[in-house]
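All protein chains but one are shown at their positions in the complex.
So that you can tell them apart, the chains are marked A, B and C in the order they are listed, and the count of residues begins at 1 in each.
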Amino acid sequence: MSETQAVEEQTDSTDQWDPKIVAFLCNWCSYAGADLAGVSRIQYPHNVRIIRVPCSGRVSPAFLLRALQNGADGVLVSGCHPGDCHYISGNLVARRKFALLKELLNYAGIEPERVQFTWVSASEGGRFATVIEKVVEDVRKLGPNEKLVKTL
Amino acid sequence: MTEKTIARTDLTTLLDRLAEDAAVYIPAQDEAGEAALAEAPLDGDLALDYVNFRLSPKAFFLPQNQTLLCFQDGQVREPEQPDHRKTVLFGVRPCDASAMLALDAVFLEGDKHDPYYASLRDKTVVIALACTHPGPSCFCTSVGGGPGDAAGADVLAVPLENDLLLRAQSPKGEDLLASVSDLLADAAPEAVTQADRRIADAAEQMEAVTTDGSAQWLRENYDADLWQTISQACIECGTCSYLCPTCHCFDITDEIRGGRGRRVRTWDCCAYPLFTLHASGHNPRPSSRERWRQRIMHKFRYAVENHDRLFCVGCGRCIRHCPAGMDLRNVFKHVGA
Amino acid sequence: MTPSEEIEARLRETAEQLLRDKKVDIFLAHGKASLPFRTTPLFITSPEDAERLVWNPFCAMNLAVYLPRLFVRPANAKEAENLEQPTIGMVVKGCEARSVAVLIQEHQIPRDKLVLVGVACGGMADRRKAAAALDGRDPLSVAEDADGNLRVTVAGDQEVALPREDVLAVACTECRRPTPELVDVLIGDGVEGKAADLTRSRTEQFGSQDLDARWAALREALGDCIRCNACRQACPMCYCRECLLDQTTPRWIGAGTDPSDVVIYHLVRAFHLAGRCTECGACTRACPMGIDTRLLIRKLNQDVEDLYGYTPGESTDATGPLSAFAMSDPEDFLTEI
Partner (left out) sequence: MARNPYLPYPARIEDIVVENDERDLKTFRLAFEDPDDAKAFEYMPGQFAELSLPGMGEAPFGIASAPTEGDHLLFTVKRMGLFTTELHGLEPGAPLGVRGPMGNTFPWDRMAGKDIVIVSGGFAFTTLRSAITYILDPANRADFGSVLVIYGARTPGELLYRDELAEWQQRDDIEVHLTVDKADETWTQHEGVVTFVLDELKPSPDNTLALVCGPPIMIKFTLVSLTQLGFHEDATILSLEMRMKCGIGKCGRCNIGNKYVCTDGPVFTREELRALPVEY
């Protein structure tokens, strides 16, 4: 089953809306952090769909917009903490991109809480769980993404 | 052929009457002061002195997004027609009305009749409005048309001093005039004379370039240097094609999410480098020169060879809106030169 | 002589000399178009043709858009070494010089093959604003007075005076640096730029609406978009061989005018111009639908300036703001827990 199908399945049960979050996690830190949360049996909301990317610097704004257009209610990008990037500075270049994107979407009238960015290291399983809880809670407060989603 | 007149002051009554059982689109001004077809009713008097609408009316027959098929969990079905209600377009300029015949040639002729085009065309009645004040980029008289030559329209309206002359041009047009006959008077011979004179005056105002023999000239000059020099300014946007009333090239793409989706036909344009690009990377029309030539060849040669008509009606939108100030009439200055 | 006539004479002289001395192979400039409020690009290759060059308040097009395609793009480093590139002379306004600078900075064109003839620009007139100011009368010809204001002749030999400031293109009303900096020759005295306040006030005004009102305003602003790609194609910074928005494997956005696709088209286009847009307004001029195509880009460029202290087009060897970073870059946008 493709990711979009997985996302869509939840859209269909609209009577009990549950936020769908797509998380782009860098391979070296945040994905490992998510893994650690798993092996440490730290509970976090099931709403998140993880897409592993080599580096937060790999994430193009088009990825996020496409996720939102395809029915995600929120998007999270997480990379290594500054200074820890496997590729030295991928996350720092990404930081500029995300700062601009976040403000651009806000300017365009998209709720800023729908698109979130953070750093989670490989050892921060607990932090990963807390971040997911926050993002899910923020998006739950906003309600379903109706602005950018494409009606098919 | 029925010829009637109606007082200009009664025009809104007529349109209101038509709106009882049809979606009626009438000339309106958008914020930028450009004319557009908008759904009636509008308040106040109808302005009839626009040069032409910013967009051609082709979108009424060839919508920019046309769902061809619907997908649902592996099932494929034809889309339901959203609205069977009759549509009346009032104020279409004669050039644009003629352009419909070009589209008819592509979408209705032959064995591959296009059902989507056909149903929209069928339910639409077009009332053309003759031009009395052509704009500086109008050149219908150069391509076999004229300010009162609205072949393709069901009714031709000609603005007179105080009235409009209404001339039925098709059975649909006859029916329409019959349905509002109580609002109309039989056209007096003077009205017809006045209408003809106004149309002739308008034709006089247009500077003509000759496109006679252009198909033959284009056959002989396929490899001329002219194409290189003339296409240099083209930035390969789709403005000319998208605004053109006869351009009809399209793309078909699928959109799907979770088993639900559609196959959509959208406008496309031969100026785009990707239009003909093969999956192998080979492009049969690799540069602006070939692509720009294709557009001219299609309109002025291939269309003549295949459909015995020019696929250019002289509306001038491509000239008026070209971001690079290009003018396709310049090609024809070379014909016979 | 009016200011423009003076500049025109000097431009012709310069172009002729450059071509005669074989200092350039092509001189890129503006030429006469078929409509009064338009010009069209000229690619002059012989000194005799320099007299076809014009300079007037409608030389608005950003000619830098043609540069990447006038140079051969080498397939690899080895090919680059032995490449015979043409030398290109070109008229540049302030905005064009900045566009050229970005193209050089991004390794799209070679500086040593360019001869840039700068013109201190008094701001270009917007053809649509000028047309709207004529109340439906067609312009027959246009001239300029000693103060740079327009004198338009309309039917009946009437003359209409249009103050330059009233018909300036939007981008020109915001232009902070009308005098080109990256030039080999500068014609005319420096012109003072507009204060940044106006652009700021435009973004602040839009940004001061509440969230849903901003979304509604954006949708409204883009509501007429027909996805013709004119904004992208007119932009000198959009030189990608295959735009992300055209890619089909995978296809990022739909090909039609679904509202979601339209908004995403403009968001992505804007984002790719963040810190690269030289604010020439080519996109807005090119748009056949009169959309404020810089609505989002204005904001992005301001943010780049505020956050990273970078203004596009000021240097040919700076690192672009989105290819660079500082450890101290603000990160207050991050989700904190």
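We take it that contacts are C-beta pairs under 8 Å (C-beta built on N, C-alpha and C of every residue); 3 or more make two chains touch, one makes a residue touch a chain.
Computed from a prediction, not measured in an experiment: that's the story for all the values here.
**Student:** Where does the absent chain make contact, in terms of the chains shown?
**Tutor:** Displayed chains contacted by the hidden chain, ordered by label: B, C.
**Student:** Which listed residue (B:7, B:101, B:192 or B:277) would be found touching the missing chain in the intact complex?
**Tutor:** In the complete complex, the chain left out is touched by residue B:277.
**Student:** Which one touches the absent chain: B:106, B:166, B:230 or B:315?
**Tutor:** Checking the options B:106, B:166, B:230 or B:315, the one contacting the hidden chain is B:106.
**Student:** Over the whole complex, note the residues of subunit C touching the chain we left out.
**Tutor:** Spelled out for subunit C, the touching residues are 248-250.
**Student:** Given the full complex, what residues of subunit B touch the hidden partner chain?
**Tutor:** 68-69, 71, 74, 76, 78, 106-107, 110-115, 222, 248-256, 261, 263, 268, 270, 275-280, 282, 284-285, 290, 294, 297-298, 301-302, 305-306
Rule of thumb we're sticking to: only the chains that are shown with their structure count from here on.
**Student:** Which chain is in the middle, if each chain's centre is the mean of its C-alpha atoms?
**Tutor:** It is chain C that sits nearest the middle.
**Student:** Quick one: report the Å distance separating subunit A from subunit B, using the average Cα coordinate of each chain.
**Tutor:** Chain centroid spacing, subunit A to subunit B, equals 47 Å.
**Student:** Hey, how far is the Cα centre of subunit B from the one of subunit C, in Å?
**Tutor:** 31
**Student:** Which subunit B residues touch at least two other chains?
**Tutor:** Residues 255 of subunit B each touch two or more of the other chains.
**Student:** Can you pull out the residues of subunit A that are in contact with at least two other chains?
**Tutor:** Residues 150.
**Student:** Please output the residues of subunit A touching subunit C within their complex, sorted ascending.
**Tutor:** 60-62, 65-66, 69, 76, 82-83, 89, 92-93, 95-111, 116-119, 127, 130-131, 134-135, 147-151
**Student:** List the residues on subunit B that touch subunit C in their complex, please.
**Tutor:** By the definition above, subunit B touches subunit C via 30-34, 49, 54-55, 64-65, 135-137, 229, 232-233, 235-239, 241-243, 251, 253, 255, 264, 266-269, 272, 274, 288, 319-321, 323-327, 329-330.
**Student:** Can you list the residues on subunit C that touch subunit A in the complex?
**Tutor:** Going by the criterion above, the answer is residues 203, 206-207, 211-218, 244, 252-254, 258, 260-261, 263-264, 267-268, 270-271, 274, 296, 299-300, 303-304, 307-308, 321-325, 327, 329-331, 333-337.
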